[in-house]
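As structure tokens, the structure follows; a few thoughts come after it.
With one protein chain removed, the remaining protein chains of the complex are shown where they sit.
Up next is subunit A:
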């Protein structure tokens, strides 16, 4: 087959994560201009396959050709990446939550190098076509799941791709939004003939609309055919059944159609009652007067689009969130967040996955049994029966993080029922779980409800799940718009099934979910002109670099806390350290132990009493006294004048003064020793002068250069500037890249034309500017608040600061590129900055006196060089010429640090 006919050609593709094989020899061809679906349960390799095709992951073995070229070839990959658009799994994972709708699309447009005019035109057209036009300024994090997916699509389409790769784009999206999403895709394809679309999905009902389906299981392809063909081949009526029929015997074993027995007739006792429950967050009303009652043993379904208030309602029922208004009762008692006995009767599974992923299956079950105080014997049998019933046998000693999603979800449920609760509250427990695993999950729910009389309150997006509930409530915009049995609801809207009824209810409720129904006619014109592709600029592109800078700046700007800490926090620390880091030892506390008590002994002690360096604390009466006071650190120095001191002086018998210094704080002891010796010598000299002897010439004159008064503020304030400008940039930048890794937007580095250098420098620039602003504030404070005048060249200081903050942000980038979690990044930045920036920078002790490892650390860290520039310009009155060496050293750090970051930062996921 020629490459022209197939947009994607994959041959013998294998991929493994450690020991686990995710793809096992996949070979397939995807024709141009088709809509091809990838179906199969979770963890069979769908996402891995799509990431490899999109170029987000590095190919291990096998061949992937896209647009006729090898994707392992970096040159081909960067040449074609602007023709591919990739929407990764997870709602809006590659979007930037703090950016508005328009800014998000604009950012992607810039990455693909579109000129401003063209970009604006395309954004308008896309917003219009997706119905997002009324909300261009809404931040992405405030969008509902459906809107977020539409925004993701806009971002993917803004550069006019020839191949659109969508990984589970509608998972966790409500039926109306889902329907609109597919209509949108259809329209896009109609307008841009020739665009190929590859989609992975877990919704079999969606798969019906695809041109061709590829069924996958266990890293292999089971079949590849049109939907009708697939059904014909397997002789099944529905796609879901066809898929199951394709599975190997072992995977099908024990599977039977889920049947739900009717509820046994019981007295109708309401166990959950909500009455006018309301929750406000500031102005926003998340839940608006919701009322319902759920009976014992009932399975009550909660339906609604994302962000309609389902989770908030559930959180109020569990007592996690206090209600703003209205009341609720659980098991006959008013909800009280601190009622421990009530909590033991309720099980809860939150939407975000609520297990400890670093514990094994058994450890998770064990921990929860212990926390619910089930006694050891019954816990053992309970866990054994859960392991059996939930089928954890092969997984029992695996860590939860390594489990397939379906098993993990089952474990979450097992953990929630370990204490045999009477009531289960489950918030979208099956979101993102494949049909097979969902059926197993529901079997367990039905068993709990029908056999053990457990009341189940469950929210879901899946209509076939909703149909299994005894009753359902539809929520929209914080209100319950309808409630009843699934059949009642369908009948009330004259709909064939619950899904149609749901859509009808939502449409009549109106609200924010923007529909295509009302799309204005002008949006019907082609969104995208069939213009030629803008080939990605090879080499460094200023536009892409600035796109990242601009985006980072917006995010920083939208986080006033971070911005405030960075600017005001540094100023605050400057005040504290400027006042606090003071090495002038004044007012040394001393105690006199005068055993002579003559005019001579008092004259000797007067030297100390009259000196501003010393301040007397107490008089000692005995050696015991002296010993005790030394031990309790009551003073730093004790002076003992021996008995007969006056007499001995008069006789010239050379008496000896005794002095005790507290050595527990060595540097203070050293300073005290210096003062003591000085005063003693002065006394001796005076004595000699009085006796008529001309004092000998001292022979030494000490000149304190740069700082005649020897005041520590002139060294410490410039030093503090160097120290603060080490910590702030390093801490700010250290989470910069690793945060994108954790939150998922790093994928944009992998699949768009942006290069690693543009990415790194683009992220660095705003922080360099921020730190320079901070630097200028510190200089102003040093001059006007602390009275430390700038004697040398301001421009040398400014250049030094620019180089220094660039080097320090570069240092943060290295840490960020190297670490995998934000915690590790923060810790490493803190620990690796504190020694060289505080202890070995030259602020507390000159670098020239360091040896060995400390010296090595000092010389390979930027702070020491900037400290010389800072102290040099402020106090030593130096300029460019004298500081050239230090400036050059700082400049050398920058390319080295950037090269190290580049080496750590991957071009593709492994």
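Assume a contact is a pair of C-beta atoms (placed from the backbone, for glycine too) under 8 Å apart; a residue touches a chain by one contact, two chains touch by 3 or more; residues count from 1.
By our rule, contacts and distances are computed from a predicted model.
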For this session: Given the options "NADH dehydrogenase", "ABC-2 type transport system permease protein", "Carbohydrate ABC transporter membrane protein 2, CUT1 family" or "Acetyl-CoA acetyltransferase", say which is the protein name UniProt records for the missing chain.
Result: "ABC-2 type transport system permease protein"
Seminar exercise, completed: Given A:716, A:746, A:778 or A:898, the correct residue touching the omitted chain is A:716
For this session: Could you tell me which of A:224, A:291 or A:363 touches the chain that is not displayed?
Result: A:363
For this session: Based on the whole complex, identify which of A:318, A:409, A:863 or A:901 touches the chain you can't see.
Result: A:318
Seminar exercise, completed: Full-complex touch with the removed chain, picking from A:228, A:261 or A:582, is A:582
